[in-house]
Structure formats: structure tokens, C-alpha cells
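Below is one structure, written out as C-alpha cells, with a few remarks after it.
Complex shown without one protein chain; remaining protein chains in place.
So, chain A:
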Amino acid sequence: MDDVLTAPMVVEFPFTRSLGPVLSAFLTGLRERTVLGVTATDGRVVVPPTEYDPVTAEEVRDLVEVGQTGTVTTWAWNGAPRRGQPLAHPFAWVLVRLDGADTALLHALDAPEGPGSVSTGMRVRVRWAQERTGAITDIACFEPAPHDPPPPGRPAAHPGTFPEPVTGIVAAARLDYTYSPGRAQTRYLNALAEHRTKGERCPRCRKVYVPPRGACPTCGVATGEQVEVGPAGTVTTFCVVNIKAKGLDIDVPYVYGHIALDGAGLALHGRIAGIPCDQVRMGLRVEPVWTEGGRHPDHYRPTGEPDAAYETYKELL
């Protein structure tokens, strides 16, 4: 079997998200080196705070300021940090119950002495980032703290108001993939590289799919028999494009059409050139034009043959 084509693919997507009043106060507080929690209906102090009660789902708005020192409730060693994680050198993931809080916050613990220096119950404190914008990463990480017991008493109320509160975050994300189009499309793309168009025939309904996707969507069975189609075909429908697409080096107006290659069971689409826009018509006979080094046809141009009769392509519209 032919080697299947693969290519690196990067998906990047910045999500812009708005903040409710509690999350806004918490993240603005981090910018101002202040850690806030919210008092839940049952009196527990939730850090990091939620907009709604974790049990009753009621709105919760009573903010308190908790300590910047806390206790590790569980930890895990991360010997090989990944892109985007808080520290570039080995560190411990920790859940930290900050003094005055009843829940724990996930973050990194900088433990230069290694996993042997980390334990559940150890005391740690916030290390602030130099540049703070109103994000969870305003806490650069935690660092070990002296083993003093947590201070007694309940945390004090806090109004949660700061100058210039942050109202949203932009969460950038990037994921790297190795994309493979699969076996059927690899066969199709390899044939295209030789300037031949190969579809695949459904063993049940006999329809020839171009480009093939590996299965007949009508019958739900695998296609496998390769069928060379074209090279010429018939324009089944078309439109005139008058708006220039971003990043596309084609002058407007141009014609984009559906083209049923001879022998294909459905039409594919492509640009039609070599003819004035106002002369393109249904039934026009066209053939592909490849440019040097291109895997896909650059465009289709008229063959000069008489137009195809409507009956020959009406099922392919």
C-alpha cells in the first residue's frame, strides 16, 4: 500500500471571554497582589471563587480576602514541563488550600530540591509574576514557606472593588497535530500529482466519488475501486465572484463553478478562466489547467467542444 500522506497542522485559537462580577474581582485582585475568595451558602470559603454556589447554584457575591500562604493538599511531580505550563524547569503540581479558604487552588510549586522536598501538608506561599494582567498566571507559582501554622480566625470581608477592573480574558491556545487525509484521499492526491483525477466507485450503487472520502455516504460501505475520470468535464452551475478574498491572489471578477468531470458521479468545484465571465454557462465543456509544481488544477478552461446537453448532467446539479 502507498504511504499515507501526512503534514504538520497547527490549530491556534484565541478565545475572548467575559468575566462575571466574582471572576472579575478575583482576577483584578491577582493583578493587585490580593487573593479573594467567595463565601458559599454553607459558609465555606471557595478559592478560586465561583460565580455560583457549588452546591445550590445560588448567586454568591460575598467576597473575602484570604492568605497568600497555604497548605498543600495533594501534589504530583512534573519532571518534563510542557509548553505553556507555569515553569520551564521540573516542578510539582499542587493543590493549595490558602489560609482562610476551604477549597484548594491548582498551581505549580517551584521546588528546586526535587520531589523529595515536597509533601502533602507542607506550607507554601504565592510567588507573584513580575508583570500582572489580571489572569491566573499573575501567580507565577508557589514556593516553599516556613512551617508555621495557619493564622487563626476567619478571613475578612473585601469589597472586591479595584480601579480599572479587568472585564475579560483572552485565552490563547495552540495545538499541534500530524494531519493525515486517510487512505482514499492519499490515493486521490497522489494521482493529482501526476495530473490525473481518480475517483472511487461504490460497490453497491456504482456511483463514482470525486474526490473520494473512503466510503459511500449513501450506502455506508467502503469504496475501493479506483476510476480515472475526466480530464474534461461539464460546468453544471457557477457563480461570478466580485469580492476579493483575503490572501487570495486572483483578480475579481472571476467565475467559480461546479464541474462534473466525465465519468464522475458528482461535481467538484473549481475556478473557470480563459473565457469572459459573462460567457460562462451551464453545459460549458472545460478541462483542467495545471501550473508548474501544482498538485491541484489551477483552473479549468473551455475545451472548445459543443456544450453538453442538459440531460447529460441534470442528475449532477
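Keep in mind that, in the parts below, a residue touches a chain if its C-beta (ideal position, glycine included) is under 8 Å from a C-beta of that chain, and two chains touch if they have at least 3 such contacts; residues count from 1.
Please note the rule applied: contacts and distances are computed from a predicted model.
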{"item": "From \"Alkylation response protein AidB-like acyl-CoA dehydrogenase\", \"Iron uptake system protein EfeO\", \"3-isopropylmalate dehydratase large subunit\" or \"Lipid-transfer protein\", the hidden chain's UniProt protein name", "value": "\"Lipid-transfer protein\""}
{"item": "Residue among A:Gly214, A:Pro231, A:Gly263 or A:Gly283 touching the omitted chain", "value": "A:Gly214"}
{"item": "Touching the absent chain when the full complex is considered, from A:Ile169, A:Val210 or A:Val227", "value": "A:Ile169"}
{"item": "Sites on chain A contacted by the missing partner chain, in the whole complex", "value": "1, 3-6, 9, 11, 15, 17, 19, 23, 27, 46, 48, 50, 54, 73-79, 82-86, 93, 95-97, 103-108, 115, 120, 135-137, 169, 171, 173, 175-186, 213-222"}
